[in-house]
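Okay, structure first, notes after.
For this view, one protein chain was removed and the others were kept in their places.
Read from first to last, the chains carry the letters A and B; within each, the first residue is number 1.
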Amino acid sequence: MSTTNLRASRADKDGLARRPWRGTVREYDLFKELTVALVVMGIITLGLSAVFGSPDEPSVTLKSWAIAAPADFVATATAELGGTSETAGYGPPYNKTADATQTLGPLDLQSFSGVQLPIDTANDLVIDPLTTLNSPPPELADWVTASDAQRTTWTTAYSDALTKATDNDPANVAAGDYGPVPVLTDSLLTTAKQGALDGVLTAKDKFYNFDYTRGTLFLGDGAYFGDLATAQHLTGDQWGMMNETGNTPGQSWLWLFSFWYQVEPFASAPNADLLVVLMMLVLSVLLTLVPFIPGLRDIPRWIPVHRLIWRDYYRRR
Amino acid sequence: MHDFVSILASLDSPGIYLGWGAFQIQLGNLIVILVMILLFVLALFLPFPSGRKRK
Partner (left out) sequence: MSLREHPGTNTDPGATPEDADYHTWTGKARGWLLRRLPADKLLPEDQPSYVASWIYVFGMGAIVSLVFILASGVILGLNGPAWYHVSDLGHFVNSVHLWSVELFFMTMVVHLWGKYWMAAWRGGRALTWITGMGAFLVSIVTAFTGYLLQTNFDSQWIAFEGKDALNAAGIGAWFNVANLGQIFMFHIILLPLAVGAVVALHVVLVRMHGVVPPLEAAETDAQLQRGAQGDTGEAGR
């Protein structure tokens, strides 16, 4: 079939829509519309900015965490040492924890990257920062020379003791064999309270830093950070993905992405993130390809909203 | 109305959240979505001014 014939057959199918418009026209000034739009939207934008401003809730630091919730900090540091924190068991891209990835049948995208951002929670978040101190606690040597089994025994015992202690306060912990763990975690707490841990964790012996992965993950392993987010309605099960702090509108366009996390089977699925991401990818592709999907592309013909839009045109047929 | 604006304008004020069961929405987001729907409906129904007559 020649190009001309192909064009002709398409033109028959789409009718008027495919050909240049040969009917009546109205005057239209593109640049004038642009100018008017700039003025109108400019006034609205500046007005909204002047009246409502924008929120700027101060960031949380390891220092503010250690001061506000020392018991939570020590419990988290113990979990990092013992490898029982969320980060320690996360899997790729942070570590190789077995069976930690979100999968769908044979599909395991999380393992695809491998361990690109390696984090050894005990060494990176607790031991290494303590070795940078002017006078590191002597108990560090006990930890370094201990076997893995011994370390696990200590941290498990101390974690349990903290849970049972009044207010989970390390000062109220019953006597027991916790090895160097209480001293190490208390030493880290002191370092954090002094504000030194924030710098050490992010910089790690470097002057420049752009990467806040370690500090963010450490914060997130504790309960304090999540409680603050819950109070601001920011967590995933609170539709928090859409929300900004306070009453300022946030990313309302993420409503559908956020919606899936609230309903079953996604809400309680261990691979919810993977399911929701895949679902949104499929839905986005469907909406992008609407022109080619029978049914979806015919709804505008069945529900004649266009009769309102072009009512002048239809009235004068 | 002034109270309403001052609540929204205050950055320190805690957010207002409306919820029905699993459905929860922050007031700011709800307003944005309602304004979008209102704009769409107005655009459909408001008469469009006729163009300037051409010489």
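The rule is short, and it goes like this: a residue touches a chain if its C-beta (ideal position, glycine included) is under 8 Å from a C-beta of that chain, and two chains touch if they have at least 3 such contacts.
Keep in mind it's a predicted model, so treat the numbers as computed, not measured.
**Student:** Among A:G89, A:P136, A:G195 or A:G220, which one is in touch with the chain left out?
**Tutor:** Residue touching the absent chain, from the options given: A:G220.
**Student:** Could you pull out which residues of chain A are in touch with the chain that's been left out?
**Tutor:** 10, 14-31, 33-34, 37-38, 41-42, 44-46, 48-50, 52-60, 90, 92-93, 101-102, 109-114, 116-117, 210-213, 216-217, 219-220, 225, 228-229, 232, 234-236, 240-241, 244-245, 248-254, 271, 273-274, 276-277, 284, 287-292, 297, 300-301, 303-306, 309-310, 312-317
**Student:** In the complete complex, the non-displayed chain touches which residues of chain B?
**Tutor:** Touch set of chain B with respect to the missing chain: 32, 35-36, 39-40, 42-44, 46, 48, 50-54.
Rule of thumb we're sticking to: only the chains that are shown with their structure count from here on.
**Student:** Determine the centre-to-centre distance between chain A and chain B, using the mean Cα coordinates as centres, and give it in whole Å.
**Tutor:** 27
**Student:** Please name which positions on chain B make contact with chain A in the complex.
**Tutor:** That would be residues 5, 7-17, 22-29, 31-33, 44-45, 51-52, 54 of chain B.
**Student:** Could you pull out which chain A residues touch chain B in their complex?
**Tutor:** Per the touch definition, chain A meets chain B at residues 26-28, 51-53, 55-56, 232-233, 238-239, 242-250, 252, 255, 262-263, 305, 308-309.
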